[in-house]
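This report concerns only the one structure given below.
Omission of a single protein chain aside, the complex is shown with its protein chains in their original locations.
On to chain A.
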Amino acid sequence: MGEGRRYLALSFPLLPTDRLRRHGFALDAPLVLVEKARGAMRLVAADLMARRLGLLPGLALADARARVPELVAEEIDRHGDGRFLARLADACDRYSPMVAVEGDDALVLDITGCIHLFGGEAELAADAVQRLTGLGLHVRKAGAGTPEAALALARFHRGPVTDERAAVLGLPVAALGVPEETLRALRRAGLKTIGDLAVRPTAPLSARFGAGMAWALARLLGRADSRITPRRAPPALVFSRAFAEPIGHMAHVMHALGELAGQAAHELEARGKGGRRFAATLFRSDGDVRTLEVETGAPMRDPAVLMRLLEARIEALSDPIDPGFGFDLVRLAVPALEALDDAQLRLGEAQALEGSLSALVDRLSTRFGRGRIRRFLPRDTHVPEQAAQAVPAVAAAPARWAPPEAGEPPLRPLHLFSPPQPIDVLAEVPDGPPMRFRWRGGTHDVLRQEGPERIASEWWHDVRRIAPPRDYYRVEDKSGHRFWIFRDGAEMPPAPRWYLHGLFP
């Protein structure tokens, strides 16, 4: 099946109730989760205790309560379950960088090429199941040559798999994952298992039950190639260090990361490459995962600089890293490689110096967040709010700004209000700016003014945002405060509205 690739599917049939139980919820009573459907609260999930009592999803809550009065019912939190599944996927990063979330209850890992690290597929799967069970989860696992087969076996096969192909053929048609009406049609035609379908020619099946069914069958049987879509693109380079005994001291963790940074530098140098982003992932032995990312303005590979950035990142964490029972795996990933040869290094030496502005930008962005440290890029537009684009400084090189026109006073304000501030006009003249206006409790008598400068909205960029043109004036009051104000809308009644948009020095 599939050109020798191997997939491991992990299915969590009781994930919503397992998640609540982890928080010590209703430990000795049957637990069900409900949701409003077809005009009544109905069960959508039930734990093992409830299932043994015959309380299955689909049942109305009122009926379930009548049968089992001591029942504990909670409303289902699908977002919470989704986040929890995503965290489980993070935890499974330790087995393979290619992890996909399937539906709301399963993960599929592409373990091709990772198996030898664990001494075999069975060992890898057993380790995963042991860890996940340790988190209080019910887990089913299956390995196969296609993601669909692995997932179908994990969800529908009972007992150990000795012959993979036979096991797939023995699965019920529900394992295809096709809509309910297709399943009903298949069952009516007497086709109950995948094996019943596999022996028949594809064309008539496709004609009768739809191309979707034929496609699902081909992928399940490995006749069509299929791959998983990992949650994240796998990084270009990964360096890991596993510990037989979990380590609880951050100093030891940093030491291990320092070694990995050294390995990374060595490998990057050999390839003539560098990285602009680095991610350190700390896997706790109980399944918790912390990832620390740092970013630099220019490609680099110096382990000392990288470690300083990581230390700054850790210092800046609002919730400090809790080693718990210790970390048993640390990993350093370089998501993408960028060219960095010796010539560039020499050229960039001045830039890469610790005291340079770009090094400062890297440090500040790491410490305070990349979105907080910005540069401005000019944009070719008349709309004042859009004339400058603020971008993270680590991600942008300085751009060229056109110099102002000689001899003119500043025509654009140093401070811009967003949104513009409404002002009360106390005295006005027909064709000009107000003679007196009130803003924030202060009254301003206009002594000098220039305008109007008409600025129209650029409707050709986005027709949904057609705004009336604005007439801008530069005005100065008696005390020498200079403002940028505009009149909104047409000159027609009702009375035009005036806004203060900016302040000049």
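Points to keep in mind about this one:
The working rule: a residue touches a chain if its C-beta (ideal position, glycine included) is under 8 Å from a C-beta of that chain, and two chains touch if they have at least 3 such contacts; residues count from 1.
In this section, contacts and distances are computed from a predicted model.
Within the choices "Molybdopterin synthase catalytic subunit", "Protein ImuA", "Amino acid/amide ABC transporter membrane protein 2 (HAAT family)" or "Trehalose transport system permease protein SugB", the name that UniProt assigns to the complex's undisplayed chain is "Protein ImuA".
Which of A:208, A:372 or A:438 touches the hidden chain is settled by the complete complex: it is A:372.
The missing chain, though absent from the display, is touched by one residue of A:169, A:388, A:425 or A:455; that residue is A:388.
If you put the hidden chain back, the residue from A:129, A:189, A:242 or A:503 that touches it is A:503. Annotation for chain A: contacts to the undisplayed chain at residues 353, 355-361, 363-364, 367-368, 372-376, 378, 384, 387-388, 390, 393, 398-404, 406-407, 409-418, 442, 447-450, 474-476, 478-482, 502-505.
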